[in-house]
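All remarks here apply to the structure that follows.
For this view, one protein chain was removed and the others were kept in their places.
We call the chains A, B, C, D, E, F and G, going by the order they appear; numbering starts again at 1 in every chain.
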Amino acid sequence: MDNKKIKNILASVKDGSVSVGDALRTLKHLPYEDISFARIDHHRHLRQGVPEVIFASGKTDEQVLSIALAMHKKSGSFLITKASRQIFDSLNIRGAVFYPESGLISVGEEKKKKGTVLVMTAGTSDIPVAEEAAVTASFLGSNVESVYDVGVAGLHRLMDTSEQIRKAHVLVVAAGMEGALPSVVGGMTDSPIIAVPTSTGYGTSLGGLTALFAMLNSCVPGIAVMNIDNGFGAGCLAHKINVLVNRK
Amino acid sequence: MDNKKIKNILASVKDGSVSVGDALRTLKHLPYEDISFARIDHHRHLRQGVPEVIFASGKTDEQVLSIALAMHKKSGSFLITKASRQIFDSLNIRGAVFYPESGLISVGEEKKKKGTVLVMTAGTSDIPVAEEAAVTASFLGSNVESVYDVGVAGLHRLMDTSEQIRKAHVLVVAAGMEGALPSVVGGMTDSPIIAVPTSTGYGTSLGGLTALFAMLNSCVPGIAVMNIDNGFGAGCLAHKINVLVNRK
Amino acid sequence: MDNKKIKNILASVKDGSVSVGDALRTLKHLPYEDISFARIDHHRHLRQGVPEVIFASGKTDEQVLSIALAMHKKSGSFLITKASRQIFDSLNIRGAVFYPESGLISVGEEKKKKGTVLVMTAGTSDIPVAEEAAVTASFLGSNVESVYDVGVAGLHRLMDTSEQIRKAHVLVVAAGMEGALPSVVGGMTDSPIIAVPTSTGYGTSLGGLTALFAMLNSCVPGIAVMNIDNGFGAGCLAHKINVLVNRK
Amino acid sequence: MDNKKIKNILASVKDGSVSVGDALRTLKHLPYEDISFARIDHHRHLRQGVPEVIFASGKTDEQVLSIALAMHKKSGSFLITKASRQIFDSLNIRGAVFYPESGLISVGEEKKKKGTVLVMTAGTSDIPVAEEAAVTASFLGSNVESVYDVGVAGLHRLMDTSEQIRKAHVLVVAAGMEGALPSVVGGMTDSPIIAVPTSTGYGTSLGGLTALFAMLNSCVPGIAVMNIDNGFGAGCLAHKINVLVNRK
Amino acid sequence: MDNKKIKNILASVKDGSVSVGDALRTLKHLPYEDISFARIDHHRHLRQGVPEVIFASGKTDEQVLSIALAMHKKSGSFLITKASRQIFDSLNIRGAVFYPESGLISVGEEKKKKGTVLVMTAGTSDIPVAEEAAVTASFLGSNVESVYDVGVAGLHRLMDTSEQIRKAHVLVVAAGMEGALPSVVGGMTDSPIIAVPTSTGYGTSLGGLTALFAMLNSCVPGIAVMNIDNGFGAGCLAHKINVLVNRK
Amino acid sequence: MDNKKIKNILASVKDGSVSVGDALRTLKHLPYEDISFARIDHHRHLRQGVPEVIFASGKTDEQVLSIALAMHKKSGSFLITKASRQIFDSLNIRGAVFYPESGLISVGEEKKKKGTVLVMTAGTSDIPVAEEAAVTASFLGSNVESVYDVGVAGLHRLMDTSEQIRKAHVLVVAAGMEGALPSVVGGMTDSPIIAVPTSTGYGTSLGGLTALFAMLNSCVPGIAVMNIDNGFGAGCLAHKINVLVNRK
Amino acid sequence: MDNKKIKNILASVKDGSVSVGDALRTLKHLPYEDISFARIDHHRHLRQGVPEVIFASGKTDEQVLSIALAMHKKSGSFLITKASRQIFDSLNIRGAVFYPESGLISVGEEKKKKGTVLVMTAGTSDIPVAEEAAVTASFLGSNVESVYDVGVAGLHRLMDTSEQIRKAHVLVVAAGMEGALPSVVGGMTDSPIIAVPTSTGYGTSLGGLTALFAMLNSCVPGIAVMNIDNGFGAGCLAHKINVLVNRK
Partner (left out) sequence: MDNKKIKNILASVKDGSVSVGDALRTLKHLPYEDISFARIDHHRHLRQGVPEVIFASGKTDEQVLSIALAMHKKSGSFLITKASRQIFDSLNIRGAVFYPESGLISVGEEKKKKGTVLVMTAGTSDIPVAEEAAVTASFLGSNVESVYDVGVAGLHRLMDTSEQIRKAHVLVVAAGMEGALPSVVGGMTDSPIIAVPTSTGYGTSLGGLTALFAMLNSCVPGIAVMNIDNGFGAGCLAHKINVLVNRK
């Protein structure tokens, strides 16, 4: 149940087509339903700016599918992250889309887009994380552009994208290894930058901890940092920021 | 040199009072000046949305003072972080303000404020970090409110601030120890949340690493995380996001 | 050999049906028997309030089965943790029960229950650990209730369980990721809380270390913390505390 | 405001001497009062079984003293941990007691004691932490006994205390270095054991992390573990468990 | 080439059956032979008290077999650690013995044994490491006894072995989890103790690091600590110490 | 009370000058005496081959002095480690010796020495740790030689000591930084080597952890490793091994 | 596109066969081409002294092959690291060479060699990393010699190579476990040493971190350290240094 549906209920209250009591009951009894192993929270969009998302890894396929079904009935739109194609194939929902690189499944994507989120990667191996961010932000209603493989060792490649960088309202920058790209991009724009460390690398990349710590220590003040490989979170935050543009 | 001054130059170009060539030279030759041990970057505001800041710790008082002098001449406004009162006393600049709890010195604060940044802390010991964020965001031009000592172990105290939480455009949440406050606040609003781990605690608080990791693993998607005790960064990011409100 | 059996022996001594010498020999020679690779300790219940438990992982199926057989003959009741269904199928003991989610096998569960242990989880993925705790405490003789998937990002779901929380004598709270649930629950009751970090999460969840450290740093004083994923230990401790209720 | 006072209010409601409305207002408006930098929570005892405690380190003496004053007016009884003698000397409250080894200040200790909490240490250097636990549990209303310097390298010393160990309802065991004492004590009793790692040691004792991890990995199931040097938490938990004895 | 063979050469020099020059050449030219990927060192026994050992993991079967062949020709006796049965089956050497639990292969074990090495484990899962130590020490010429599964949570089991503990010249104590056994055994004897942490455990056992650090911090002074799971090293050291007994 | 005194008691029993009962009582009642904050264990020498030692750091001077006094009355000989000169000056015991570099105080050193312990260091900064080992082993009755500053970067210096290395029964090798010396020395002798990592170094020396881990991973099998800076433990172990020489 | 080709273009400009404008366009438009998921950088050789390299792990075979094809067309010569034989078999390029031990594929190796790079290993298991370095340096145009399995525990083996060590212009030393070899070699030459820690070892070798830290703390000043297992980087650096010899 997204903001729009709730506004409709409230509007119906305002125009008298629904009584206050009925509206109250609808709103109050909806917050979540208990399907024994997972309490589904249909109001989350209202409170957190994102629809319910099912984090598929660590759940059985059966659990994922029954949660998805319950969500589909009530809210209409939701995401499944870290899903397998097998889950997608079992999911009999019209309009569901599977993004194989990042394992995202989206149901009921927002049609109208606004603002601009620019998603960048330092290398080729960071693309799955970047696309999780891109698909998530787009799903929620942001225009998304992406520029991949523009690592700091080749500054001229980065310079060629400086126009795109300057125009974006929010930037998501995914990088593994030494995680230096957000600092360099941060020197080229005054828009908010969301840095996502990836687990790309080996040895002392420490599964992404090195990139994470590098980003937290950026000499550019005010870079927002996410958990390692957390493209979904980056997409959510990018959208939350992006929707502020033009908001009254 | 902030955005406003640069716009003035450009406007002068437009209306013909300054030639394109002169403007070019002014802009090009200004980027930084070399005072031997520190290259002062007067264009940073243009590129990063924040004025130059002098990170005082790790510099001698003499270095801080001469950088400050150079900045004062060119830009007019800047911040000094982690400064001692001694530095402030030696700093003979009219309108400079010293914030003793966080050791911030501000010179030339922005007068007109916009939007709302809400700064919160879990405990009393997190206040210095929170105030660094609050002063920074205010300095840059954001309206700032603050609510301190509303930790998760007393939910009713937190509930009393739910109205303030819902109204804020951006929230900065500082917490040490288990770092749980951003997650709980994150369940109460859909505005962007900037979590700042503090070094409050002992033993396995690991100097703030525990709070940091907890925040990076928040079950609320899209929380922006800062380095430990980085109130300044949080203030910058909060303002960068806050200025997007009403931006065309 | 549990407390009850030992009390019977002592009672027999008291009423003269067994001589002191015989009782002494029975007690002294019983402590353990050596089956070459594992010394089985039939007195552990007497000393530690829990029966012998076989930690199956790291042992061959053959080892598990022969230890189980030896225990069955002497004590009658015991647990096997982290067991496979294959072990259960080979275990030809009447009344043995297999809990597939947590891999527990129980033999000879206590019939009479007392007190109330409430087992809670933050998310769906924490359920296996929680159920290991629930089954263990129940096996030992505690009444157990459970409430799953009530994470801190949706406080209203948690609030709905406040009555159950207040009534429980002991609470086991399992959570991964940022591990914040025990702190929030800790603000809602003055009964002892046992926090179990789980390895749910990725990246900086560090296999459960982040949740562990967060729990150790809870702003609620006096939360008991267990090893990562140690549902069995939590169940034991919950029961040890729960039996104190009404004890003279 | 402790349970007893609240019960008095409720009793007054029952016997008619206070109206329901007045009681409600008293209870509702009391939860905390805002003294600008710290929200004092007078209901905490009701919810968490412990009175408000002021964690002095990280606060200025002035902050500690004004919080203490506010608490003294409302609740009458509270603890200050990690306090200096200087704070105690400035604190003009009758009946306040200063424990110099652990830096605890208690105001308004509970008179009637119940049950038995046994506090043990492995070495001489663990005593400050152990006494913080002992004073806290006693303050809250538990009988406390203590046995110090009974480390595992001299088992006969430990054996001499086996009678005390068996009789205690709850045990607090503080140990640094290899942190082995809780495991050995755990083999001698079936009462709940609260293990407190201390920062005693050097090199790979890692400031107490080694003892902490050793305790979390105890081969005795169900040992409750606290943060490093957290004697206060151990005392709270010990009392919370101890009060369950004889509770209906 | 072990000490005995070298002594024979020297004796032959002494009795004149071999010239000094020939002996010199034999000794000098023998140190190692180069078989391209591994320089085999036939003098190691002379310098380090142990024969050459082939650490099979990280080498191809072919590499292991050709090194083994070269050793067999020159020295006659050697060990292969972490070997598979497959390697053993391909190894066509008379008198080779395979120890399947620890994956050791021994060729040419010393016949005459001396002294007493006692090998102990805390649990059943520590046996593979303990047996690597036991077989190694025995191979080198030490009498070896072993007592398994005598963890600290059941002191009476340990007490039953106190006679064996007191009689041993050297003790090897393998333990995982909290690694407390060496400290307790260390309180029962004044012979040297070699502690071997094992990777037994989960969560904060950190793959054996917790047991390792616990052992390094033992309150018993002078415990020798080995790398995690390094039964082979423990066996070597135990023998090196054991041979000092009765040495002139 | 050391081995010799106990043997005297037993001899007196044998020759009839002391009755068995008296001897038993003497032995049984002596194990330790309780001086409230520290249980002094006069039998430790009997069980662990070392006299009682007072670890001064973490204790007040008063505590150290009263424990020392109690020990002096009963045993006659003991060590104080990490002591200040101030403690030594207050300690009014004849024959006490202060070693200022390592902060050791010895009382009642063993006169007759046996065997040979060789103590080596890689650099000048490792000497305090090495001398703690040397004084301890000598105190207990071992002949001790020492060779300092023979790090691996200058092999010829090391080669000059090869004769001393080969002759020693046991070697203690202290090294900080990369901790490589024990491996190189280990290639030059087949006697037991005790490696002591020191906290010498900076940055990634990690306070001695790097040297510790390097030593645990030595390519020379069977090196005994101690805690960081634990010269005392190394001295104890060296003596425990050294006394085995010539033991029947 | 390597230095040679670029020099040819510039020479053509000098002799007039190519106009400055054409050269500029050739150079400017060549820097990289976008093949959607990877921006191939043909100018890297010019800027970094090494050709483009494809890091195959973390990419699909299809991605590797299409990047390789694009490179082959433009530059003619490049390396693929961590490649499988399957990739090599699918790669239909004449003159491509597959090095199975290290998984390197080279295309278009430099014919003329200069200087001397000596590649050494401590053990047999370090060879794959060493060969990655050796093949890379040779590919780029350096003469390469190698000496394997000369660990510090057998100094005489190392001494036999002292002539080779002294003659080399640059040395690459790969070692796992305690990582001591670079220090010892560093004492035998004044040429630059590049230390490569390998992940050889177990337990506290920590996947190569111990060797890495040991190398960073070498008592020999000025040892260059690489990431764990980074043979490719070592080969590049060795060549970059080696080419300085005889450079004007």
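To be clear about the criterion, a contact is a pair of C-beta atoms (placed from the backbone, for glycine too) under 8 Å apart; a residue touches a chain by one contact, two chains touch by 3 or more.
For clarity, every value in this text was computed on a predicted model and none was experimentally measured.
Undergrad: Going by the touch rule at the top, give the shown chains the omitted chain contacts.
TA: Checking the complete complex, the chain left out touches A, B, F, G.
Undergrad: Looking beyond the chains shown, say which of G:L69, G:V97 or G:L244 touches the absent one.
TA: For the chain that is not drawn, the touching residue is G:L244.
Undergrad: Residues of subunit B in contact with the chain that isn't shown?
TA: 31-32, 37-39, 41, 43-44, 47-48, 55, 57-59, 63, 197, 199, 207-209, 212, 227-230
Undergrad: By the contact definition given up top, give the residues of subunit A that touch the hidden chain.
TA: The list for subunit A reads 122-123, 151-155, 177-180, 183-184, 186-188, 201, 203-206, 209-220.
Undergrad: Which residues does subunit G use to touch the chain missing from this display?
TA: Residues of subunit G in touch with the missing chain: 45-50, 53, 169, 186-192, 194, 212, 216-217, 220-227, 230, 232-242, 244-248.
Convention: only the chains that are shown with their structure count from here on.
Undergrad: Which chains make contact with subunit F and with subunit G at once?
TA: The common neighbours are E.
Undergrad: Is the contact between subunit C and subunit D built from the same residue numbers on each copy (over half shared) or from different ones (under half shared)?
TA: Over half shared, hence same.
Undergrad: If you line up contacts by residue number, which pair in F-G, A-G or C-D shares over half of them with A-B? Let me know.
TA: Matching pair: C-D.
Undergrad: From the mean C-alpha coordinate of subunit B to that of subunit G, what's the distance rounded to whole Å?
TA: 44
Undergrad: Just give me the whole-number Å value for how far the CA centre of subunit D lies from that of subunit F.
TA: It comes to 39 Å between the two C-alpha centres.
Undergrad: At least two other chains touched by the same residue of subunit D: list those residues.
TA: Answer for subunit D, listing residues that touch two or more other chains: 47-48, 153-154, 186-188, 203-205, 209, 212, 216-217, 220, 227, 230.
Undergrad: Every pair of chains that touch: which are they?
TA: Result for touching pairs of chains: A-B, A-C, A-G, B-C, B-D, C-D, C-E, D-E, D-F, E-F, E-G, F-G.
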